[in-house]
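Here's a structure for you.
Showing just some of the chains, left in place.
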Amino acid sequence: MDIFTKVAKSFESQAFMKTIGASLDSVDEGRVVISVGLKPSMMQQHGFGHAGITFSIGDSAAGYAALTKMDGHQEVLTSEMKIHLMSPADGKMLKAVGSVLKAGKRLLVVQSNIFSVGEKKEKLIATMLGTMVPSIADT
Amino acid sequence: MDIFTKVAKSFESQAFMKTIGASLDSVDEGRVVISVGLKPSMMQQHGFGHAGITFSIGDSAAGYAALTKMDGHQEVLTSEMKIHLMSPADGKMLKAVGSVLKAGKRLLVVQSNIFSVGEKKEKLIATMLGTMVPSIADT
Amino acid sequence: MDIFTKVAKSFESQAFMKTIGASLDSVDEGRVVISVGLKPSMMQQHGFGHAGITFSIGDSAAGYAALTKMDGHQEVLTSEMKIHLMSPADGKMLKAVGSVLKAGKRLLVVQSNIFSVGEKKEKLIATMLGTMVPSIADT
């Protein structure tokens, strides 16, 4: 099973990614892109995307970037994650680019940059930094 | 407008909190509780609640705890937030208890503890620590 | 070797703790206290203790709290650490109380609270939250 298939299969089984309508845009070794269209149902009280949406796609993109560094049957779990929200989540779509800073045996340091995508430009709205730990797949 | 009304009004206008079915359980000065029933639509690939759900209610509870420390027309925004995921988000319900560690003029240090609530017991599944900044309400 | 002896032996071998004059005040399972007298050589540009001093004793106290949860030959390393600086590091002495939030097999979630100690009162000046990973001792 190649890494795209492995990541895509796991992504398909994430009900919450489906619930918010997120899509897996690209999978390379150490780099995964996930995007989501902003809908009224995802807003916070000021009419911008809720931080939880930004966090969700950023965390998933970082986790899947880590997964591309794992052997066949291993999976990863988020141990801890930090997010800086730098601009409002506006625009039509959010796009998270997850990558791996350091792939150790017992843990991986990952990051995610999240952009709001408008008609003409992209804007960095948040950056995340965190720790993923390898785990054994259930089956 | 008392603090419960102020928080409840803002909570009502958060579409995303409504989307996931979260409820505002209690509001005290410096302490706010939000809970959400776990549904199949919120799961990640291992059948537990997605970290994004845990983050979302934890962030909102911490933000509203900060809001109880603000003057009438001020609001707050999350500047940065950290989360440690310590146990799987299982059980029937998640409950986030947000509180304020330090209320400064320019920023507030907040925390949230998130519990999974089963039939007989509660278990601490995540802890959050972050920074809220005051902002001026739109109107 | 009891936990106090194990922690004390490791503390003695930390040259940097000796350099700044830190002392190991108490060791209990899951809780370690380290203090340091503030000297002019430790100041930043505003005449308060440098954040690096606060971080150093807080990190060591948290790490040793984690060490009390380890088996005989295991040691721990800081993987990542967060610090919120809430008040200036003034007073005569800083005191760090490290503790363990969650002791897992592959990693431990730890925290530290750092107080400035004056003649009559203690004040919480910083709080830390982080991840320790077990490692095998060199010998």
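Here the chain labels run A, B and C in written order, and each chain numbers its own residues starting at 1.
Throughout what follows, contacts are C-beta pairs under 8 Å (C-beta built on N, C-alpha and C of every residue); 3 or more make two chains touch, one makes a residue touch a chain.
Everything numeric in this text was worked out from a predicted model, so none of it was measured.
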With 3 chains placed, the number the full structure-file assembly comprises: 4
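Note that in this section only the chains that are shown with their structure count from here on.
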Same vs different contact residues, chain A with chain C, by half of numbers used: same
Rotation in the CA alignment of chain A with chain B, degrees, nearest 5: 180
Chain B and chain C: spacing of chain centres that average the CA atoms, whole Å: 30
Chain centre separation in whole Å, for chain B relative to chain A (CA means): 21
Centroid spacing, where centroids are CA-atom means, of chain A and chain C in whole angstrom: 33
Set of chain C residues in contact with two or more other chains: 82, 109, 131
Complex interface listing, chain B residues touching chain A: 10-11, 13-19, 40-46, 50-53, 55-57, 59-60, 75, 77-85, 138
Contact set on chain C toward chain B in their complex: 82, 84, 86-87, 101-102, 104, 109, 127, 129, 131
Contact footprint of chain A on chain C as seen in their complex: 79-80, 82, 106-107, 109, 131, 133
